[in-house]
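One structure, pasted below without further comment.
Right after this comes chain A.
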Amino acid sequence: MQLRTRALETILIEKGYVEQAAIDQLIETYEKKIGPRNGAQVVAKAWVDPKFRQWLFEDGTAAIGSLGFGGRSGNHLVALENTASVHNMVVCTLCSCYPWAVLGLPPLWYKSAPYRSRAVADPRGVLRDFGMELPKDTEIRVWDSTAELRYLVVPMRPAGTEGWSEGKLVELVTRDSMIGTGRPKHPGELP
Partner candidate 1 sequence: MSGQDHDHHDHEHSELSETQLRVRALETVLTEKGYVDPAALDLLIETYEKKVGPRNGARVVARAWIDPAYRARLLKDGTPAIAEIGYAGRPGEHIVALENTPKLHNMVVCTLCSCYPWPVLGLPPVWYKSAPYRSRAVADPRGVLADFGVTLPKDTEIRIWDSTSEMRYLVLPMRPAGTEGWSEEKLAELVTRDSMIGTALPKSPKDIAK
Partner candidate 2 sequence: MNGGQDLGGTHGHGPVKPEPNEPVFHDEWEKRACALTLAMSAPGGWNLDMVRFARENRPPREYLSMTYYQIWFAALERMTKERGLVSDDEIEAGHSLYPPKPVRRVLSPGDVAKTLHRGGPTERDTNTKPVFAVGDKVRAKNINPLTHTRLPRYVRGHVGTIERVVGCHVFPDSNAHGGGENPQWLYTVRFDGRELWGADSDATIKVSVDAWEPYLSPTT
């Protein structure tokens, strides 16, 4: 595969269809710059700021855009609120649609057959694979990203974080908790 990709890249550059520097920039952006830290900032803000929280659920794109995040796979963002009785989970059964703008590129498991096939049919089984068990009467909402809407789960704020700054809360928000396959860390889990 390495040889074939390298060959095609060389040809496309030689023909002037793509520029080497642009490709490098793209790689750098998604490898280092855009990642779940963006989404964590959104969530942390929603935990401390009730007005932002309300705005976030009313108009995810605008609220998230106000923090400087948006663009590709972030043009139509919907924030999903986890509560004591409702747990949200996001999947793209048909391919791998994912809110790049706030979470970066999706992990391999998100794009693979086991998750894509089971999330919509057996979410509790999938959560168990992640070591997560929800109460029997919690409603599980699975969102299949079949169009251009991209979903960001806003997990519940962990107990014992009263008075924490946004900056400190960000540390608790994991990528998986924003997909819906994990919980945020709790205070005891921080180094």
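Just so it is clear, a contact is a pair of C-beta atoms (placed from the backbone, for glycine too) under 8 Å apart; a residue touches a chain by one contact, two chains touch by 3 or more; residues count from 1.
Candidate selection criterion: all candidates are chains of the complex that A comes from, given by their letters.
On a predicted model such as this, the values are computed, not experimentally measured, just so you know.
Between chain A and the candidates 1 or 2, touch in this complex occurs only with 2. Across the complex, chain A meets candidate 2 through its residues 113, 121.
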